[in-house]
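Take this structure first; my questions come after.
One protein chain omitted, others in place.
In this document, chain identifiers A and B correspond to the written order of the chains, with residue numbering beginning at 1 in each.
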Amino acid sequence: MEPILYKVFGAVVTIILAFVVGMTYMGLSRKITARVQNRVGPPVYQNFLDALKLISKKTAIHHGIMQMMGPAFFMVTSIGSLMFIPVLNDGRFFSNLNFEGDLVFLLYLMVFGPLGMALGAGQTGNPNSAIGVTRGLSQMVGFEIPWVMALVALMIQYDTTSIVGLMEAQSASGTWLVFSSPFAFIAAVLAMLGMFRYSPFDIVGAPTELASGPVAENGGKYLFTMMSSNSIFAFVKLTLYVDLFLGGADNLIELLIKTFAIYLIPMLYGLVSPRYRTEQAVRYFWGWPLFFGFLAIMYAVVF
Amino acid sequence: MMNDKNSQKIVDIIQNYARLHSLFVLAYGTGCGAIEIPPTMTSRYDAERFGIRGAATPRQADVLLITGYLTTKTLKRVIRVYEQMQDPKYVIGFGSCTINGGMYWDSYNTIKVLDKYLPVDVYINGCMPRPEAVIAGFVKLQSLIREGKAEGAKLYKDNLEQYRENQKKVIPNWVMPEYNW
Partner (left out) sequence: MEMIHLILIIFLGGAVLTYFAGKVNDILRDALFILSILVPAILFFTNVNPESYIDLSIAGFNMKWGITHFGWIFSLIVLGLGVIVSFYAVSFMKGRDKVGSFYFNFILSIGAMLGILLSQDFVSFFIFWEIMTWSSYLMVVYNGNQVQKIGIKYFVFSAVGAYAMLMAIVITHSITGSFLITDLIAVFPQLSNQMHILIPILFLIGFGVKSAMMPLHVWAPGAYSNTPMAYTSVFSGALSKMGVYGMVLIMITLISHIPEGHWFREVIAWMGAFTAVLGTLWAVAQDDAKKLLAYSSVAQLGYIITGVAIGTELAMLSALFLSILHALFKGTLFMAVGAIEKQTGTSNFTEVSGLIRKMPWTFLASLMAIIALAGIPPLGGFVGKWMLYESLINSNHYILVIMIFFSSTAAFLYCYKFLFGFFLGQEEKEWAHVKEAPALMVVPMIILAAGTFILGAYPGLILSPIDAGMQAIGFEATQGHYWEMSVILNQWGDQVVLQPIVYAIFAIFLFFFLFLFFKSRKNTRYVTTKDISSSGEVPLEHENLTFSQNFFQPFLRAVEPVMRRQIDKYYNEFGRGLEAIFDFGRRIYTGNGQTYAIYVIIFVIILLFFKNNLFG
């Protein structure tokens, strides 16, 4: 088979996997939320129906070319970062671009999505969108700091910046990074609460006060693109956490179990939390998460 | 072999299946009926098991739920919201007020028959209709979508002049963008 065609094929398969898993997890989260609230809840495949419905909307509007570019930028972030993350250990799944980017690159790629979304939202001229964007960007500045600290701690400890390198370090030492650098894991998990935007950090969408914020003007195909790139992005983040802290996965079943375990943390935390105000959310990340980030770096320097 | 018409039919069936199981509702809480929506959506009656969930803005919504009486002042906003929704879109009239005025039948500032101003797909009668009735209304809408009979948007587009005439009759200061579909 032609190598370039093979690569494209691998990328497509990875994207489909990420899409399906991400969508299913979101459906599961709705189901679990419902069960926690003593409801029956929608079926697990509900999000697929939503996506199908959104894409089969007959009409759409646009406020300008930027509104179309915004979701496309977000998709670049989701799929782009998916390409850099090893899905399974030892390159057992398609390796895509795994060996060609490192953690710093990934960090920058991952913040591009919100900025692209923000541009798309800005073009619509809806004041709610702009307010949502300012909230989202502020919150991003908040949680990026502990998250970067955790990653820097890992980089120091294992003398590599590449994700594959960190995974190899884990399989070489036979222990997961969650045990060998626990503070980094704590900082990263606390940062993850903000990254997933569940309560109490759902200040961006905030349906009741901002009319869903940045996506207020987007329905149909735009919402479909955002929804699918959101679910791919969720898969990316979860897989990244598993790769970095839980020793990766040897097969898809293991990957699903581990990622879902990680996914439960922000979801269950969100179920019992009300919403923060923006400055509270920002300051939250500069409290204990920052402290654990410092601990992680000190731990990495000392050991 | 499959011809175009048949394949279109299959696509329609699939799309309609998705549409009927995923209804994003914009509950326009105009009147007293708005109080029935929270119990419908939350734990007691749990409308989400039918794929019904709230939408924050008209751009994302499929169903416009008009809960109760409409004053002429509110009617203008409701029309605006309806026109901002994207095809295919449905209207559910909730409560007796939307059918014939209900207890406001002789009020000077409410409209009596919603259907004159917006194409209503399903009426839910009662004053107030209980959440069970609301869910029954949604199920009725779902079966209409399945049969492909919920064509309110098409009706509105085809008879736009007639609707506009009715709307302008009750709304004196008509400053609205054109409905360009």
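Some observations on this one:
Quick note on the criterion: contacts are C-beta pairs under 8 Å (C-beta built on N, C-alpha and C of every residue); 3 or more make two chains touch, one makes a residue touch a chain.
Predicted model, so just to flag it, every value in this text is computed and none were measured.
Although it is left out of the displayed model, the omitted chain contacts the following shown chains in the full complex: A, B.
For the options A:48, A:93 or A:222, the residue in contact with the chain missing from this view is A:222. Residue-wise, the contact with the chain that is not shown comes from A:148, picked out of A:52, A:148, A:206 or A:295. Among A:14, A:124 or A:259, only A:124 touches the chain left out of the display. For the chain missing from the display, the contacting residue among B:34, B:81, B:144 or B:171 is B:81, taking the whole complex into account. One chain of the complex is left out; on subunit A, the residues touching it are 11, 55, 57-64, 66, 68-69, 71-73, 75-76, 79-80, 83, 97, 100-102, 104-105, 107-109, 111-112, 114-115, 118-119, 122-128, 130-131, 133-135, 137-138, 140-142, 144-145, 148-149, 152, 155-156, 159-162, 165, 211, 216-217, 220-222, 225, 277-279, 282-283, 286, 293, 297, 301.
Contact between subunit B and the unshown chain involves residues 57-59, 76-78, 80-81, 84, 87, 175-177, 180-181.
Note that only the chains that are shown with their structure count from here on.
With each centre defined as the average position of its C-alpha atoms, the distance from subunit A to subunit B rounds to 36 Å. On subunit B, the positions that touch subunit A within their shared complex are 14-15, 17-19, 21-22, 42-43, 46, 48-51, 53-54, 56-57, 59-62, 86-88, 181. Remark: subunit A residues 30, 34, 37-43, 46, 49-50, 52-53, 56-61, 207, 211-212, 215-220, 223 touch subunit B in the complex.
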